[in-house]
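Here the complex is missing a single protein chain, while all its other protein chains stay put.
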Amino acid sequence: MVFGDSQSVARLRADFDRQGAMQSMGITVADVAPGRVILEMPFNPAFSQHHGFMHAGTITSGMDSACGFAAFTLMDAESEVLTVEFKCSFLAPARGQSFRFEGNVLKSGRTLTFTEGRAIAVDAGQETMVATITATMMAVRGLKA
Amino acid sequence: MVFGDSQSVARLRADFDRQGAMQSMGITVADVAPGRVILEMPFNPAFSQHHGFMHAGTITSGMDSACGFAAFTLMDAESEVLTVEFKCSFLAPARGQSFRFEGNVLKSGRTLTFTEGRAIAVDAGQETMVATITATMMAVRGLKA
Amino acid sequence: MVFGDSQSVARLRADFDRQGAMQSMGITVADVAPGRVILEMPFNPAFSQHHGFMHAGTITSGMDSACGFAAFTLMDAESEVLTVEFKCSFLAPARGQSFRFEGNVLKSGRTLTFTEGRAIAVDAGQETMVATITATMMAVRGLKA
Partner (left out) sequence: MVFGDSQSVARLRADFDRQGAMQSMGITVADVAPGRVILEMPFNPAFSQHHGFMHAGTITSGMDSACGFAAFTLMDAESEVLTVEFKCSFLAPARGQSFRFEGNVLKSGRTLTFTEGRAIAVDAGQETMVATITATMMAVRGLKA
């Protein structure tokens, strides 16, 4: 496990900050631990669907990023992380003042990392799980070369 | 099949225009037919990930919307469409000047509609399939009441 | 919640016993609670793949049944349960003397129930999570009529 040294955390935050999508949607890092990342996002009408809830694609972006960065915390220093695939279920309308995206590593391998996560809506102080994700992440080496 | 009359198409476009997420990402309707919708989006650095490709969540937003509206074209006039779940696979980096999102209905039922779709990147005139989706959509009645 | 009365449990076990597939694979009910079902299966070479592990399809059958019956425990007495879709990830080879399939309800609705589950291999007393599932189940009424 290469994570835990402050260099890796710095590297994660630098990668995160370079993601236009995260900035555009207002998603920020709330907590990072080896194999676990929590992101947060305030309600944003610019990413709603036609009933005023957050769009499924936006909720997915948050969950995918949480899982991808959770996988990244356990990869070696030469690796970048790419999403192979994910499946998301939408349990309830994404209604709330803010949203929390949790990503956890189920199993970390040299090439593939299996993750799962969820999206929690916070509405008037009450928390509701609105979506779940399971995602396969891949360590890619030499992508920047 | 209620679709085909101009009222339904108008209703679809009105719903689409009310989606903040679609406007924010610059996704527009390219073609609509019963059980089939095509959306388009120019490359947008505001929704890239850290390698400069379009973010998986953005590609997913486009595919999900194409599938959801494809399902919607076959629903009765009282129905709204909600995404139950989807699974997306990312076959290649989403690199290109523009992207096309295709959604098709596999089977339409009173409550559930099964759909599939894909994302095509257009890069210097060459087309590459960069992602696929299979999604379950649900007809919900009385949501606005 | 209609479950908890002995009639519902009896109905679940009767349905389970009528499943040729469960009998053929040697899968039995280990534990039932509202929203949660555990099934068990000894290693069976008749359902292996070519490396001698249990076949992914067999592991899936166990996880799907655990989730389907977990959903069923929270449905009303007139409902049958059908699988709408599932996604399974295979974290490790399914090697072991026996296997345990756990199914849990995440959210139960009148029509759709969201579930998740996992497969645990027991090998020389050591437990390994070899697969996960997320499944959407549907309550169907009047199927026997």
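By written order: A, B and C. Residues from 1 in each chain.
Definition applied: a residue touches a chain if its C-beta (ideal position, glycine included) is under 8 Å from a C-beta of that chain, and two chains touch if they have at least 3 such contacts.
Predicted, not measured: the structure shown is a model, and the values here were computed from it.
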Legend entry - Shown chains touched by the chain that is not drawn here: A, B, C
Legend entry - Residue among B:R36, B:H55 or B:K87 that touches the chain left out of view: B:K87
Inset, instruction - Would you mind spotting which of B:Q23, B:S98, B:T111 or B:T132 touches the chain that isn't drawn? - result: B:T132
Inset, instruction - Touching the hidden chain in the full complex, which residues of chain A are there? Just list them. - result: 84-85, 87, 111-112, 134, 136, 138
Inset, instruction - Could you please point out the chain B residues that touch the chain left off the display? - result: 87, 89, 91-92, 106-107, 114, 116, 129, 132, 134, 136
Legend entry - Positions on chain C where the hidden chain makes contact: 15-16, 18-21, 23-24, 45-51, 55-58, 60-62, 64-65, 80, 82-90, 93, 143-144
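The rule we apply is simple: only the chains that are shown with their structure count from here on.
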Inset, instruction - Could you please state the distance in Å, as a whole number, between where the Cα atoms of chain A are centred and where those of chain C are centred? - result: 29
Legend entry - Interchain centroid distance [CA atoms averaged], chain A/chain B, Å: 22
Inset, instruction - Round to the nearest whole Å and give the separation of the Cα centres of chain B and chain C. - result: 33
Legend entry - Contacts with two or more other chains, residues of chain A listed in rising order: 87, 89
